[in-house]
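One structure, as structure tokens, below. Some questions next.
Rather than the whole complex, this shows some of its chains in their spots.
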Amino acid sequence: MSEAQPSRETTYFQAIFEAHQEEMLRDERVVMIGEDISLYTKSGILDGALSDRIFSAPISENGFCGMGVGAAMTGLRPVVDLTIASFIYLAMDQIVNQAAKIRYMTGGQATIPVVFRASMWHDGSNAAHHSDRPYPLLMNSPGLKVVVPATAADVKGLIKSAIRDDDPVVIFEDNSLWFRSGPVPEGEHLTPIGVATVRRPGDDVTLVAIGSVQQDALDAAEILAKEGTSVEVIDPRTLTPLDKPTILDSVERTGRLVIVDPAHRTCGAAAEIAAIAAEEAFHALKAPIARVTTPDVPIPFSPSLEEPLYPRKDAIVEAVRKLK
Amino acid sequence: MPLRPSERISLLRDIMTIRRFEESVKKQLQAGLIPGSVHLSIGHEGAIAGGCAALDDGDFVVGTHRSHGHPIAKGSDLGPLMAELMGRADGVCKGKGGSMHLTDHSVGVMGESGIVGGGLPLATGIGLSAKVLESGRICLCFFGDGASSEGSFHESLNLAAIWKLPVVYLCENNLYGATTPADSVLSVEDIAIRAGGYGIPGEIVDGQDAEAVHSVVARAVDRARRGEGPSLIEAKTYRFGEHAEGLIIPVSYRDEEEVDRWKKRDPLDILRTRLFEEGIVSEEDMTQMESELQQRIEAAVAFAKASPMPEPSAAFEDVYSNPIAGGSR
């Protein structure tokens, strides 16, 4: 985001809908498909004139995700709203077997400009059927692009870029960020897919923070700064394709890497980033690579069980302190 | 076989219990004692209690995301249910499941699913084991009108039909899936008609009349127990409150007139009035039932409040049945 451009405080939630509204008004081929979405125009969240292109669907996730793919192959640019991320398992077939592979299987004949959106719900006692962060599953599925916007500006900019992208993009939003505000540049604002951002520069430790944990990471960095440890906080923003240079350049400078990822630990995004660093920046490393993640348990209902599971400021501080 | 008078009273009591429990749940939620959000069964009690009344104790039930009523109708203790909703250690699922997962194996409620349509394959499998083990048990599977659009509905009914599994699929059609009118997403007027696609009986019943539901379900249960296979039953009902309490729903999508019209068809009023008019319960009986019930609900709330929150370390238990080395942490 350019410093010069004027910006406006916007919530993450508002930013999501600004992106949709702008793109739907800009391009008639953009349609929305998903459950209960007719309420967006009815409630005034989206311009009523768009209601013709809003397909409020039956509860048929695999069916309507595949419908989005078919429509994308033949001239539309559908945004398919899966609402809660845990519902993506129902549509894995059409997303992984079809959306991700059709272009390849057809030798490039097909172009699939479809966007799948899923909001990750958590930390609100929604229990195991509504609280997953399944992006690692899609990172293991070639043919998809995967983004995890963590600020109002990024969610707006990445949704808009995703809609304009000619490949299937899966956007993992985060409901814990809905009511957080941040500056969003006025006018046309696009965040490029595949480009990380440095949220705080630093010299001693590289802290890669994925999605909703940005604030915890920044808070941890602040605490550590007071102890004399300078932490660089990187938000990859896109997980596929991952901006390896930004991460590796930082690790080469700091020699220390901690990855904070609110998804389940095993085979997660944190594992991938750790593996890349252990392979490609090994000689710079001065300490073990630490992962701070949600442990491998289904997400429980009770707040007294759920809350302690997630990576927070204190756990991050502790992980960094241990590296020394 | 029509219900005997004592059974009719017991049916009324179940309906009342669900109603008063749900009213209390709403209060506890507003008081901040229940975390998250809850899908209440108020308005659906006729379908729920009427359906469960057709079951034997050993029979199974599979519920949905809107499923506080199903374990109650199947005979669960109210205390552990309320404790579960409050996320307490003595909850029926030790605080791990919450509102959308009030499973109680002790009364045969085998699972409830926060995933819409997720319960149908499970119920089908419960039918398979009943058949293979020749247990004589049957499974009553509740699901919503919204769930009938999921692929799992189609796959399950076909599977149950080809192997004649003892499962009764009971749709609580409350005319909406969240904010979406069923008629805007359903290609047929009545879900029951889809039974024809599986060669099984399909019946529509007034879900507000618990006794009517009972008799239709009882017929399907008999059929299932005789080994003649599954049935599809559609109970037309209505939820009197919002889709969920504790969630923000930014629009109104039902008109007042429709809500009022349905509230006049309250399953509790309908049965109470009928039993009263037939002289099966007196005003006095009613008062007594209400006051007994009030005590049970209060006791359940007290039980729940007295139960501690689970220890954070409990989050790491119950993932697997046996201790598991390495790997997860």
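Miscellaneous remarks
Order as written gives the chain letters A and B; numbering starts at 1 within each chain.
In this text, a residue touches a chain if its C-beta (ideal position, glycine included) is under 8 Å from a C-beta of that chain, and two chains touch if they have at least 3 such contacts.
Remember, it's a predicted structure, so these values are computed and weren't measured experimentally.
Only one copy of each distinct protein chain is drawn here, although the full complex in this structure file has the stoichiometry A x2, B x2.
By our rule, only the chains that are shown with their structure count from here on.
Note on chain placement: the centre of subunit A and the centre of subunit B lie 36 Å apart, centres being C-alpha means. Subunit A meets subunit B in the complex at residues 35-36, 38-39, 42-43, 45, 56-63, 86-87, 90, 124-130, 265-266, 295-298, 300-306, 308-309. The touching residues of subunit B, counted against subunit A in their complex, run 35-37, 84, 87-88, 91, 93, 95-101, 113-118, 146-147, 149-151, 177-180, 184-186, 249-251, 253, 309-312, 314-316, 319, 327-329.
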